[in-house]
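With one protein chain withheld, the remaining protein chains of the complex are depicted in position.
First chain written, first letter: the chains are A and B, and each begins at residue 1.
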Amino acid sequence: MGNSELRSTKELPLAALPFKLSIEYKTGGWRALRPVIDYGKCVKCLTCLIYCPDMAISWDGEKVSINYDYCKGCGICAHECPVKAISMVPEGGSS
Amino acid sequence: MKNPRIPPEKQIKMTLNGDEAVAYAVKQSLVDVVAAYPITPQTIIVERFSEFVANGEVHTEFIPVESEHSALSAVVGAAAAGARAFTATASQGLALMWEILYIASALRLPIVLAIANRALSAPINIHCDHSDAMGARDAGWIQLFVENVQEAYDTTIQAFKIAEHPDVLLPVMVNLDGFFLSHTMEDILILPDEAVHEFLGGYRKVYRTYVDYLGKEVEIKLDPENPLTFGPLDLYDYYFEHKIPQIEAMAKAKDVVRKVNEEWYELCGRKYGDGVLDTYEVDDADVVVTVLGSSAGTVRYVAKKLRKKGHKVGVIRIRLFRPFPHDEVAELLKDVKAVGVMDRAISFGSYGPSYLEIATALYHLDRKRKKRPLLVNYVYGLGGRDLDPGLVENIFMELLKIAKEGEVKEPLRFVGVRM
Partner (left out) sequence: MGTPSPSDVLITFKHGEKVEIPLTLNPRELAKRKSILLPGHRLCAGCTVPTLVKLVGYALRGPTIVVTATGCLEVATTIFPYTSWAIPWIHVAFENAAAVASGIEAALKAMKKTGRLPYDRIDVIAFAGDGGTYDIGFQALSGMAERGHKVLYILYDNEAYMNTGIQRSGGTPAFAWTTTSPVGKVIPGKQQHKKPIADIMVAHRIPYVATATPAHWVDLIRKVRRALEIEGPTFIHALVSCNRGWRVDPSLSIEVLKRAVDTCYFPLWEYVKGEGYYLTDRSLAIARDPSLKQPIERFLELQGRFRHLLKPENRHLVKQLQEYVDAVWEDLLNRAVNAPR
């Protein structure tokens, strides 16, 4: 149920409206494999960003970054990268 | 009483049937969206309203949906978007809406639904009984039952005010007996448009609630300025907490119904008991009959006759069935010797719906009391079976006998059926 304290009826919004955004729920804990970008190979096409199902890849104008708070390690980015700049390595192993 | 703001002379006399009266009330109530599917005996509501739309007499968007399930779904969507929304149905149509009824209540949408009460199939029957509305009594909707066409008009307008009240925010069913009211013409008094607009406070106002991720109180509606999520998934950690506010709102609804009844009285000089219960000669009664809907007229007519003959009989018409006024009914009946609870529906395997409520109410009478009323359930009128005064008189006379003898041999009886 996440790590929040459970609220009582009086503390809840009406009409069962959710009161938190899922950005507080870090799905990064799901990973068995983590994507690692080789910036030497990356051509900044942003294909990985386009396909990422978890909005876990961003572009700051200079480089592509992975947000490991949310990345579930699906490997789509690694497979779709046209220059094979991303490798999937075991979570917890050396990166 | 002091003069109503709009005395009868300033009201407009119209000759309408129950369905037409409901349609007219909706016409005046600044309703934004009507989505409805025709079903006898509600069809005239939909037809008449379509005419108002075609003539440009209302600003309402009318959606001729392809089923009742979609009718209520569309109205839920409309209400969630902040609109005042209405639909109408009966019998199988209400049954088809069933899952959405619960959702509308949980989303706290002030939808008004007019039901021209009709028996549920099978066999298919287009005539009046209360099985349709009673089948939906657990869904979290306020349920009002009207006695005549004037009340159908009055109550439809009141329903919007009750539903939209900030203490309530629950959908309301306005029940009128199929054919007996829906298709029966009466001379009724209609208020001027502006009076209805003022009574309702103009267009629908949406209330607010605090949502943490927005950091403020926001209107409970689909609004691109304040994105909200309606209809989430609950696990076992929150569903129960989410049901409590509906329960609490139901409890508050009784007072709101009374208040609106009183406000209507001040506006046009008409009231229906205290809005919740409409009583006739109950104070000193030995025997009381309780009833819902148009049959109350017949029951009261017979009671008057019996009073003239010296029998101490009374009648309670239950106008507000959900939330059920247990305490009030118990208080009214506590010194009565015998009570006949008339139900135009049966819960198979149990009793009639209002009998179950009244028995519960009386059970909780002070334990120290030596006596509590004898209770008999009279199920009548299923599938539109007529209730003639002779049958009602039999009920009263039987109850008077039971009161004297001091016991009830069969608590569940059927009236007017060839066993």
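As a working rule, a contact is a pair of C-beta atoms (placed from the backbone, for glycine too) under 8 Å apart; a residue touches a chain by one contact, two chains touch by 3 or more.
On a predicted model such as this, the values are computed, not experimentally measured, just so you know.
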Given B:82, B:269 or B:416, the one touching the chain that is not displayed:
B:82
Where does chain A touch the missing chain, residue by residue?
2, 4, 7, 16, 18-27, 30-31, 45-47, 49-56, 58-59, 67, 69-70, 72-76, 78-80, 88
What is the set of chain B residues that contact the non-displayed chain in the whole complex?
32-33, 35, 59-61, 63-67, 69-71, 73-83, 85, 99-100, 103, 107, 203, 213-215, 222-235, 238, 242
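Note that only the chains that are shown with their structure count from here on.
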Taking each chain's centre as the mean of its CA atoms, how far is chain A from chain B in angstrom?
52
Parts of chain B lying in touch with chain A, wherever the complex brings them together:
106-108, 169, 207, 209-213, 220, 228-232, 234-235, 237-238, 241-242, 244-245
Chain A - residues contacting chain B, complex
1, 6-9, 12-21
